[in-house]
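Selected chains from the complex are presented in situ; the others are not included.
Chain nomenclature is as follows: A and B, assigned in order of appearance, with residue numbering initiated at 1 for each chain independently.
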Amino acid sequence: MDMHEAKRVEITIEAVMQKRLTDALKAAGVSGYTILPVRGGSGRSGEWSREGQVSRAGGMVQVVCIIRPDRLDPLLEAAFSVVERHIGVVCVTDCNVLRAERF
Amino acid sequence: MDTILSIAASNLLSPLILFFVLGLAASLARSDLSVPEAVAKGMSLYLLFAIGFKGGVGVAENGASAALGMALIAGVVLSAALPLVAFVLLRGITGMGRTDAAAVAGHYGSISIVTFVAASAVLAERGIAHEGYMVAVAAAMEAPAILSALWLASRGGRDAATTAAEPGLWREIMLNGSIVLLLGSFLIGWVTGPDGMAEISGFIVDPFKGVLALFLLDMGLIAGRGLRESRGVLGPGALLFGVVMPPVGAAFGLAAGLLLGLSTGGLALLMVLSASASYIAVPAAMRVALPEANPSIYLTLSLGVTFPFNLTLGIPLYLAVASAATGG
């Protein structure tokens, strides 16, 4: 099938920052993203888990964004401006997509 | 003193406290007992819905004098001022850095709604009435403390002024889900009054205490997990602060409540609000506005130290003092 090169950017970030991140992505011209729930994790700031939490402060989410390669830099800058002072991980992978006109 | 002890004893053996202790013990023993996040959130919505509505019905029944307005103002002032007290105390007792101390202080100006709910249940059990509008005071006390915390943090050079001005943060804080549901239910209870109560009491009155017991089980589980994972984060000074600040806050609440001329029950609740520390609204705001502050510190202090203290010893203590102070 007809595939096109693209980048898959996966940003793991605190749930309280989700809206700020997606707003920044939209401002940087990103046309779509998907948000995955996160159950728990561990990092320099310790271990955490979603179970039983009522606090909005507790959790993280994963924002996955598939974009054309030439749009990567503005996206990363936008993401970095939000993630900078916060905990979180940004990971970029090469990928191929169907229906490239969508990205 | 006798009263305190007898209240404390009967309080300690109530199902509410014992389920909290069960949760705490289970998670310290590393049991995998856990409450799904959605269920915990559902119970939390239920408690806000019920306590807000009951408060509103109370106002509809007894009328809201000018005292309502005065009490709201007192709540806002307490919430804004207590962080300063907490900050000074904390910096005096511990060597905690300015940012962490400011974040912790913000939590102690704000309130814990489940502590408030537990105290209401104790009052109801002893047949002590209270002003229904105290739930509105609770809502009013959620946010001002955050402003104080940011101001405290900014004095150390960090440009919190910019942060505070960040678009969206204030809307988020003022319109956070718990405030909106609590105040909304309060207003609906007020508008619909005893008729409204008759319609939904089978949901918000009969099962109330049981849901609270199950919710406290979950609070115990979370508090225990927090304590386990953050061992070593809190020094003895911080731990001391976690049990000293509540009575100090309660004393301010007592003074304000006496000025307002509250009933015994209302006075006890204002003391409870002043003594309690936030674990929902403020942590979220701090993660956004003061990400450098270490969440282990403020969550452990609020949920792992102060919440259990208030639940077990604090509430009976404040109630006894309120009774003595109002001659009740």
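Criterion: a residue touches a chain if its C-beta (ideal position, glycine included) is under 8 Å from a C-beta of that chain, and two chains touch if they have at least 3 such contacts.
All of these numbers come straight from a predicted model, not from anything done at the bench.
Q: Given that each chain type is shown once, what formula states how many of each the whole complex contains?
A: Here the complete complex works out to A x3, B x3.
Keep in mind that, in the parts below, only the chains that are shown with their structure count from here on.
Q: Measuring from the mean C-alpha position of subunit A to the mean C-alpha position of subunit B, what distance in angstrom results?
A: 34
Q: Sort out for me which residues of subunit B touch subunit A in the complex.
A: 34-37, 40-41, 44, 168, 176-177, 218, 221-222, 225, 229-230, 279-280, 283-284, 286-288, 291-292, 294-296, 299
Q: Can you tell me which positions in subunit A touch subunit B when the two form their complex?
A: 14, 16-17, 19-20, 45-59, 85-87
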